[in-house]
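Just below is one structure, and these are the notes that go with it.
Here the complex is missing a single protein chain, while all its other protein chains stay put.
In order of appearance the chains are A, B, C, D and E, and numbering begins at 1 in each one.
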């Protein structure tokens, strides 16, 4: 009986219950809240569910994740293997047609990056170093893989908070953007109807990803693998002769990597890295970044509206933050509220996909300036 | 002509035919027998086919498997990367509903682990050390990935024999279980009809995997990655918002990892590890474990039948060994033999999935007690 | 304003534009030409598209591919992990039925390897060492994964040129082969109709891959992983009980590995390795190899035609170079040109799949003779 | 564990396995109790739910009886720490 | 960058982002101009294409106006190397 008690006691002593501290408990609760947001509220559930679950798992004491599958997943994060593979799938899912049909919308995708640098400035004022500030700012780009890629390179300790903020705000786009959009536009501007987009040829669709890769990767080598994979995926989609590869890039491979990327991101969320004032600041700055990007996009849209003689509806500017395709849908909805016969979705897809490129360029610029 | 003969002779001298010894030949024959069992007899073919093929390949002399793809697959085994990924798929395929509807069936899943410890005791009496005995005992858990996970950690030399025994007996469940089930039950008991299970809400289905992960991983950290992946897969299934991830976990990812896990397990089956008296003992002990687990499940079912006033059919107890869903089908078939209007399948699924958790818990307990 | 200019200048100075040299530019143009061949001309687009894109990416200066996902993909190439996994898929896609029904066609698959050794001899005369010559010769085998496997082991510097030559000529089979086929055959020979192939039983289909693995891997251990994976894939296909694994081997896994293998092959195409006279020589020798293999196959077909009393159409001999199933289709088309009621496709599939085995055997022989 | 006794190992491990799965069962019941979506459904269909609940009550009762001896005694004997385990139950 | 000024960082980065995306836009227009498949389609349906082209001309015009100040001045100020960038345009 004595040996029995000793054995039971030793299992208990080595268990996580005994080693559990307030930090672990709090982070497990944070993970549960994120699970609620992901599943109960539908905030980017494909990413937030595994991130949140990873956060819970990471905070079990003695979990032995320094080896085994969780270690391997962590290596894939640290070695920056997963974000470019996600971008391969994103590229295979993205239709750059609306952008090619109306390349002016690229400027809206550029303008919306303003939020990134507002948040960067704010982060520096709050005492973050410039690498951390850049990683925080990129939340405003509303591109998860780019944000994770940049944070892994520049500020790995902030990875969890940045990923959570990025994906949370991306799903809050329908709440964050409309008031800002209405604040900066008149009802007349929002009611503007835009002409039909021209047809884009297969030639243009095929040449675009190749050319974009060359121009951007040569100027900003630090994002060559991100842009390269994005555009390779798009080439698989548009070539018409690599459907097998396009399908796998979008589905099997993308889903597998999503599980690993998101779970691995969650696994970085230890109490000592997450339970800091900085996390609250990051979440606040992320909101500033989103709002700033939305505002800049809409205001630049107003400038383009003026210069085009009223042919451009400024509402499509907010789609420049990317968050594909949600931000474009928000433009569509707000446009229809002002004018029920308005159909802005395809026009908003231009700035929307331009925003993906814009954020990658912004990340590349910051890596070129502040990277090791 | 001389150079010709020298060259041919050198190819022949370096070939596997010259280096082939009796051990290799015997193991290749073992591999062929296992292939026959897998393909000809239909014993768990998804796993036994690549295991058997790996056994054949591993026993070609000079095969160069210390590098290349076979080395890489071996690393995935040694580093315990594959079993938790299989469990991700198992979780996505598992319906815990019947268990949630009738949590008493958890006790049957616990009782059926008795076989694990009978075999453990038997193995220790036969001279195996406690780590080896634990790995042998787990065969009785009828969960391949758990058995491979535990054997890799505690007794890697026995991995091949344990995996082969586990998967072979799992497919023999329809032969092993019925006589034991009939031995310990009366016709009246087997004829008992069980009431309809209550409906389980989405809330319950979502909270269950999260809660189970927390409770079990905290108590038994060594299986945090196994239970975590099992329950993450189940959460993907039940959340209703991550169908893409659930689908990939069950199909593409699970199949890829199955090929690698099973092939890699077969690759460990070298003659010096397999052609020992121990292998025969392991196979014998595996049968003891299965039989013991079945008997314990049925007997505990009888106790529960008594205590519930005859509301529980003891036949569902044998499903507690897991071997999902085969053991549950055996309960169904035996129940219908005794009473043609009997429908036990859904009731037997409760202990059946409880057995998966029970075996993981047993593995975790043994790792906590005997692990490095 | 000064700091502004300094910063812009520093981004520019670190960019690829400044570091770009003529070698890079030329290789990017080579990549673009290959993309045109892949997408515009339809030359093996599934492989040549990612190879060509990899070639473009690899030649961006400072691209940082010594780490991250591109590094990881490169490791998969260097460690010879990808070609056997492609062969797993090839095996799952291959129907060895026509070969089993008429095993004489194996001799045609052997004869067509003649081109491999003609090119090997030519390469040695041009000054390549024997390892390089073997890797160049294998282009004539018309099997991409085998060529990449051999080149990685014997002449990694030539990998890019060899892969490009192999895949380019494979898609040029409909242009290269017909003149040679007509040159060596009379109209009467081409018009020969062949009898119906016998039915092949499931038993034969299942035993064949197992037996072939044993015979070949024992004799030529250096290709045990290639032949093993090819035949395991085929066993998944034919067993009838592992459809899940066969499906994944052919689709998700094969496509993922194809993307990585082809992209990684392209990434090896740096200017210093590719822009050499040797590359032109390799491309020339590749053509010699294809032509030699085609001629040898047809001529051996004529011998078999004579010996069989006119029952064998020599046109099926050219299918022995493999390039499955294109070379078999060329035999079919040429046969029908000579005799509109001729149907050679299934007969040509025998030498066609025999050629895959023949090339692997040739690679194994060369590895046994010239390998480390 | 320097001199492990097979019977002792069995008793210890089976105790833990039963305990863990029993506690899991308690939490499953707890989830059912706190399930907010269940309550909404229950109110309109009170007649249909009642017989199910009648079936379930004896089961819970039976489970407690079954395991009282095995689980509670062994855990109780262990000291003050097991109260922490029970407190988790009230989360 | 030893003493980075947030405003300066913003200006530099936004300049680069705008410049890169503007140049990308120029290349998209160039692709459209050199598109051999477009020309073939345009000839048979001249009437249908014309209004689309009328819509597009002001857009291009507007874009040039918008960005002239931001992009061209900042790039021109940089020295002779930016002519290399522009030369890429004529590829």
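As a working rule, a residue touches a chain if its C-beta (ideal position, glycine included) is under 8 Å from a C-beta of that chain, and two chains touch if they have at least 3 such contacts.
These numbers were taken from a predicted model, which means no experiment stands behind them.
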item: From C:9, C:78, C:186 or C:308, residue that would touch the chain that is not displayed; value: C:308
item: Option touching the unshown chain, where C:103, C:127 or C:179 are the choices; value: C:103
item: Which of C:3, C:19, C:79 or C:124 contacts the chain that the document leaves out; value: C:124
item: Missing-chain contacts mapped onto chain C; value: 99-100, 102-104, 106-107, 109-111, 113-114, 116-118, 120-121, 124-125, 130, 133, 195-196, 198, 201-204, 207-208, 211-212, 215-216, 219-220, 303-304, 307-309, 311, 354, 357-358, 361-362, 365-366, 369-370
item: Chain B, residues in touch with the chain not shown (by the definition above); value: 3-5, 7-9, 11-12, 17-18
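The working rule: only the chains that are shown with their structure count from here on.
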item: Touching both chain A and chain E (chains); value: C
item: Most remote chain, CA-based centroid, reference being chain A; value: D
item: Over-half contact-pair match to A-E, picked out of the listed pairs B-D, C-E or A-D; value: B-D
item: Angle of the C-alpha superposing rotation, chain A to chain B, to the nearest 5 degrees; value: 120
item: Interface hub residues of chain C, defined as touching at least two other chains; value: 7, 11-12, 17, 252
item: Touching two or more other chains - residues of chain E; value: 1, 12, 16
